[in-house]
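Missing here is one protein chain; the remaining ones are kept as they sit in the complex.
By written order: A and B. Residues from 1 in each chain.
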Amino acid sequence: MERFADLLIAAVLLAGLYSTMAYGLGLIYGVLRIVNLNHGGMIMAGAYAGWYLHHALGVDPYVSLLPVAAVSFGVGILVYRLLVRRLPRGAAGGVQSLLLLFGVWLMVRNAAYLMFTGNDQTLRTSYATRALSVGSALISVNRIAVFGVAVAILIALHLLLTRTYVGKAIRAVAQNADSCTLVGIPVERIYALTFGLGTALAAVAGLLGASLFPFNPSFGASELLKSFVVVVLGGLGSVAGTAVAALILALVEVFAILVIPAYLTAAVGFVLLVLVLVVRPGGLFGQRVLG
Amino acid sequence: MKLRVAPWIRPRPAIGLLIACALLAVGPLFHDDVYVHNLLTLTFVGIAAALAWNWLGGYLGQVSFGHAAMFGIGGFIAARVQLSLGMPMLISWAVGGLVAGIFALIWGHPTLRLRGPYFSIATIGVGEATRLVCTYWDSFTGGSSGLSLPMQSNLKYTLYWYGLVLAALALCASYALRRSPVGLSLLAIKSDVDAASDVGVSSTRLQDLVLFLSGSTMGVCGGFYASYFSYIEPGDMFGFDRSISWVLMGVIGGIGTIAGPALGAVIFVLLRQYLIASYPQLYLGLYGLLLVMVILFEPLGLTGLFLRVVHRARPDLAVGGPVIEGPAPAGGPPPPAETRELK
Partner (left out) sequence: MVSPGGYLEQCKKKWFCYRAMRTRTVALVLCALAIAACKKPSDQQQPGQGGSTPAAAAPATGVLIGATLPLTGAESRIGGFYKEGYELAFEQATQSGGISVGGQKMPVRLTLLDDTSTQATAASLADRLINSDKVHFLLGTYATNLVEAQSVVAEQNNIPYVNGGGAATAIYKRGYKWVFGLLAPVELLAESVMKWVDAEQQAGKLPKPASIALLWENTSHGKDFRKGITEFADKTKGYKVTVDESFELNGKDFSALLGQVKAARADLFLADAHLPDYITMQRQYVTAGLCHKVISYGARGSEKQAAEALGKKNVEHVISAVWWSPLLADKNPEAKKFVEAFKAKYAGRTPEWYQALGFETARALFTAIEQAGSIDRKAVREKLATMKIPSLLPGGELTFPKEFGQQTHAPFVVQQNMPDGTAPIVAPPDSATAKGIAPNPNCAK
């Protein structure tokens, strides 16, 4: 029973991280219909940014969240304006956008390798090993903080998308971009904004990941796949839907250790990905909208 | 006396291929540089693998990031069968290829219903899951220790000619898959699956065919690789980096073209050998840059670049036919061949 509670808490906390990772990917896909393979690269970039700020300037990772988010927002807009904008939109651009952003990911990976070498880095703060006791379990302070940030992002994103003009414009463009031009919404700008926002969310997720796990330039690959599982599972129905899907993934991954050898639990996410893609009926991303 | 061959086999490419093969086959008699000889052997298997990838990724338009799964399975089956059952090398490759092809069918048949990027993402999942399971599966792959084949002293040298035959066969298959009526059907499927079925193209059967061919050729390449190195281990065979290398070879060389990926493979192997000396870890970033350039400016990669040069040099030449377009075009049907031929 104690074991069960431990696993449950671990899963819930992990779900926070997974949902933060997934928002960025889902947002970009929902609005631009582009699978951002550079999502992994931006997660890694966020991790390195947070680590570097802490390592060189002593800035606490949670404090550097906002600056890193702001800078990656700008980077996202830049990538959009320079590269993504030239791609054909819609189903025809599918594989091309995939490959283009994959190429960008390779370059980002190489840049990180050249700057920081391929060695693993850890973000070690003074409170890295401190734990709070919740009931019978001991939970790392870091994990609680990450969960807190994830919840804050969930609320902020929901408010953004439902209460602000920009958010409603984003949802409108996701529904039908052509009609938006008719009613005077600057579609290109919304695209750029969304891409920037998605990139910023990825970088934030990376920073949070860095405070929990070690990372190197190859960081982000399995995170990308898990984000994809969450997005596909939860659809683009709502921000809360993504959170629920993240919880499902985290629960499956964590509880898998009770039935399969520990080594193979790493494969659970991948198998789930393939199953979800294959089994879920046609119209995966259909006409569902953000809301 | 006229040879009766299928009408879609043009004489000139066939002759060209024969000449190239003849030259390469007798080449080793004129030099004794063992290193270059071995390098060419690796290039041959790279060519075959890149072409096999292209059948799925270029002809069918389903880009796979997980082809290392078939490569690894073929390699380990071939090695296992040689070790435990004492099968001769060529037969073990065939068995490895067969099993790899069947494996491709198992995961590919349901997954091919997905279009475009979803299929690609699913293939990453398949590749990684296969790697993890096979690394865990000690009795099959030897786990992380891998499998060691008994060493045969002259094998590596003679593998050159086996590799040459493999690459030539893959090129022939590439040509056949493209130029034959099957190729036209594949093109139809790539452009629009539903419309293709409407006109009577049995898309599922053809997709399965391509899947099986692609997977089994990959498997044979894996077996070849195992025989060449005499030692294979799962982390290396099933690695994601390996899957990526075929995507790079295919796209940069010319995705969907007949011989483009072969060119991509040659460039890849050669560049890697020479970059490694001076800039060891730059090559991934360089390829990323090339990939971005290709996607933005020249969808057919190096082959497309070459075509443009030719077209500019000899605009009177007949350009077109069902061969030129790359990935599903953006603004509707490709510019019809008529407009160019009217020049």
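One rule holds for everything that comes next: a contact is a pair of C-beta atoms (placed from the backbone, for glycine too) under 8 Å apart; a residue touches a chain by one contact, two chains touch by 3 or more.
All values reported here derive from a predicted model rather than from experimental measurement.
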Looking at the whole complex, which of B:Gly72, B:Gly146 or B:Gly301 touches the chain that is not displayed? B:Gly146
Subunit B residues touching the chain left out here are 10-13, 15-17, 19-20, 23-24, 27, 31-36, 38-40, 42-43, 132, 135-136, 143-146, 148, 150-151, 153, 156, 171, 175, 229-231, 233, 235-236, 258-260, 262-263, 266, 270, 272-273, 276-277, 280-281, 303, 306-307, 310, 314, 317-319, 321, 323, 336-338, 341
Sites on subunit A contacted by the missing partner chain, in the whole complex: 2-3, 6-7, 10, 14, 117-120, 122, 124, 128-131, 138, 140, 212-214, 216, 253-254, 256-257, 261-263, 265-266
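In this section, only the chains that are shown with their structure count from here on.
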Help me check something: in the complex, which residues belonging to subunit B touch subunit A? 61, 63, 107, 110-111, 113-118, 120-122, 124-126, 128-129, 132-133, 135-136, 240, 244, 247, 251, 281-282, 284-292, 295-296, 299, 327-331
Residues of subunit A touching subunit B in their complex? 35, 83, 86-88, 91-100, 102-107, 109-111, 113-114, 118, 221-222, 225, 228, 261, 263-264, 266-267, 270-271, 273-274, 277-278, 282, 284
